[in-house]
Structures are given as C-alpha cells and as structure tokens.
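Excluded from the complex is one protein chain; the other protein chains are retained at their positions.
== chain A ==
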Amino acid sequence: MDTLLLSRIQFGANISFHILFPTITIALGWVLLFFKLRYTVTGDAKWMQAYGFWVKVFALSFALGVVSGITMSFQFGTNWPGFMETVGNVAGPLLAYEVLTAFFLEAVFLGIMLFGAQRVPGWLHTLATFLVAFGTTMSAFWIIVLNSWMHTPQGYELREGVVHATDWFAIVFNPSMPYRLSHMLLASGLTVAFLIAGLSAFRRLLGDRSASVMASLRFALILGAVLIPIQIVAGDMHGLNTLEHQPQKVAAMEGNWETGGNKPLLLFALPDEAARENHFEIGIPNGASLILKHHADGVIPGLNDFVAEDGTVLHPPVAPVFWAFRIMVGTGMAMLALSWAGVALMLRRRGVEGLPKPYLYATVAMTFAGWLATLAGWYTTEIGRQPWLVSGLLTTEQAVADVPAPLVLGTLVTYLAIYAALIVAYMGVLFYLARKSAMGDHVAMMPPSSAAQVAITAAE
C-alpha cells in the first residue's frame, strides 16, 4: 500500500478512536451538571450518587479523549503538512481558539470537578462542572466550524496557491456549520442517553434497585426519546444542506448513478463502481425523491455527473458512503424504537420499576449504539468529501507527507494495536464499575439480613 492510503487509514483510525470519547464527554458534562443541580435543589442523595458514578466514566472518557486528541494535533504535521501549508491561515486560528477557549478550561476545571469537592465551596464545584461542560461544547463548536469549512469553504481568497482569510464571519458561519453542529451535539446527547440507559439497565439486571440507578435509567430513556425525533429532523435538514452544497455526496449516499426524477429509496444494494451500477437493488419507489425533494418526480443528482471528461472520478467512493449512511439511519431507527417503547412501557406499567426483563436486555445491547451511529455518520460525511480534503480547494493526495510507506505502516500497526487494547479495556472497566456499584449499593440500601443474602448472590 502507498503512503497516501496508509496515512489516510492512520488518520481515519485515529480520529475514529478519538471521536468516541468527546461524543461521550460533550453531553455527559451537561448531564453531570443536571445531576448536580437536581441534588442542590432536591437534596436527594440519589442524584449525588448518580453524579458520583458518572463522573468516573467522564474522567476515564476524558483522559482517552485528551491523549488521542494530542495524537491528532501532531499528525497534522507528521502526515498532512500540505493541509496547514495551504489552508493554515483559516485552520490555524480556529484550532488556536479551540485550544485557548476550550482545552485549558476543561483540563483545569476537571481537576477541581473530580478532586476538589471538599476543598472548594459547593457553588464553585458546581461552577467547575458547568465550565467543564461548557469547555467540551466550545471544543466541539470550534472543531465543527473547521470541519464544516473543509466541506463548504467560503470567506477566503487564494494568493499564490495559499488560502487567505477575508471574512471571518463567513468562515465561522459557513453553510454547513449550523447543521453539522446540531447533528453532532444531538448525536452526543443520544450516545450518552443510551450509554446511561444501558449501564443502568445492566445494574438493574444484576439486582440493583437503588434509587440512583432507577432515576438514571428513567432520565436516560426519556432523554433518548426526546432527542431522537429532533435528531431525525436535524439529520434530514443536514442532508438537504448537503444536497445543495455537496450533491455528489448525496448521490453516493443514495447510490444513485444517473440524474433524474422518481428515484427509489434503496434499502439494499451492492454499488459497483467499475460497472457504474448497483446489484441486487431493493428500494421503495420514489422514496429518495420524496425525502430529498418532497415530491415523487423530484430530480436527484447522479454520480455520473461527477466524472471529468478525461475519466477522472470526482465523486467519493460509493459503497462505503452508501453503507455507512444505512448503518447510521438503521441505528437511529433502533434508538427510536427502543426509547419510545421504554417511555410507553413506563407510562403503562407504573414507571421505571415496571420495565420487563427482555426490555432491559435490549437496552444493555444498545449501550454503545450511539458510538455506532456516530462513527457511521462521520464515515458518511468524511468519505463523502473525498477526493477532496477541502472541497474544491485541496485534494487529500496533495496534502500528504512524503514519509516512507513502511514507516507509516509501522506507526499505523502500533496505533491500531493500542487503540484496540484501550477500547477493550474501556468497555471492560465501564461494566466492571457498574458491577462493582451494583453490589456496593445493595449492601448499603438493603436491611441487614437481606443485604447479606444479596451480597452472596451477587458474589456468585
């Protein structure tokens, strides 16, 4: 394999690993603030117990996000020097603002949030929690601004092949930014909702009926049920925005080769780029036209429009975009089904206590559903931008460093091994913490006689 492909896989692996953890911390910071405020208002210890459990998950996720983020900031230079050399005048200030307004804020106040509760007044601890949540969100804002600008660049001029910023307002509020930011923040909220629901259901299945677990489970299912319809609408609007600015990406998402009306919504297909057609299509007639243009004969752009006269392909690779999009939507539908079923069950069966076991098992199975949807969504949009690194300005190939391929292969294999080990360790520790808390809560909450019994059962 050549340096370009290896560098792409390495950056892709790195950013895929990285995004898992901010996706959790962005929303979990706000959830922690919610728990803390609920405790302040009600004085009910269950909220503080929920805080105490989830702040550990936050700390672990945050550490993983920080170290993988540092890796990325270096890979800009080690593997993609052409990126900063060409668009550094735009990307640089945005990244600088991320470091200045977000990274330090998070890192410093995280220390106080984790370890300072007894050293500072209660209001300062709450403020620290707020500032950490605010910092993670600021971080998301700046990086989404830069990423969106790479998809829909504006507010610049080219001088001798180098981008110079001319209008910062236009750069920050570029056409795809509001949609991408809302989509990502909602994705983070959903990831956290299903993570909390999954681990709480896991604890419940272990026999943990503590008030904090029940409150967390109820809160997470309601959060999921509220966010998922908003996310579907936001995702649809993001898709329409993409149709306007990056039609080739939408063509790949829909697996549509020829521009035209009455296009079906493909549920299954095997796109074949060599033959430039799909095999084994199963679709809903007029579906794509209806979704994207809101009438049956709406014209959908086709991939064949994005091939240059000399045969150079100017659209993204079709199959990965097509399938990543379907995985994202499919996961979203499963989230809709699970969270709404949960709310319906709670309404009909005396609240969270009445949730049946099969439902709890399904919830545990969906613990990391948010990760799956988020990754699939990012693959859709990022692979969908290829062959461009910055749409219409800079191709991925132009930006890659001239590092010997074996060297890149060596670091890539090392990173992959470490990331795989860390993912396993992370998931393992999450369930280990849940199991440990499930046992601990029992002993504390139950009357002495049954406590002993439960402790024995749990230990088996």
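Here is the rule we go by: a residue touches a chain if its C-beta (ideal position, glycine included) is under 8 Å from a C-beta of that chain, and two chains touch if they have at least 3 such contacts; residues count from 1.
Just so it is clear, contacts and distances are computed from a predicted model.
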{"item": "Among \"Cytochrome d ubiquinol oxidase subunit II\", \"Blue (type 1) copper domain-containing protein\", \"(2Fe-2S)-binding protein\" or \"NADH-quinone oxidoreductase subunit H\", the UniProt name of the subunit that does not appear here", "value": "\"Cytochrome d ubiquinol oxidase subunit II\""}
{"item": "Per the touch definition above, residue among A:E85, A:E258, A:E277 or A:D305 touching the missing chain", "value": "A:E85"}
{"item": "Among A:L267, A:L407 or A:A420, the residue in touch with the chain that has been omitted", "value": "A:L407"}
{"item": "Per the touch definition above, residue among A:I15, A:L37 or A:A63 touching the missing chain", "value": "A:A63"}
{"item": "Residue, one of A:F11, A:W30 or A:Y51, that touches the chain absent here", "value": "A:Y51"}
{"item": "Per the touch definition above, residue among A:F11, A:F109 or A:F130 touching the missing chain", "value": "A:F109"}
{"item": "For chain A, the residues touching the chain missing from this view", "value": "45, 48-49, 51-53, 55-56, 59-60, 62-64, 66-71, 73-74, 76-78, 81-82, 84-85, 88-93, 95-97, 99-101, 103-105, 107-112, 114-120, 125, 162, 164-165, 168, 210, 401-403, 407, 411, 414-415, 418, 422, 425, 428-429, 432-433, 436-437, 440-441, 443-445"}
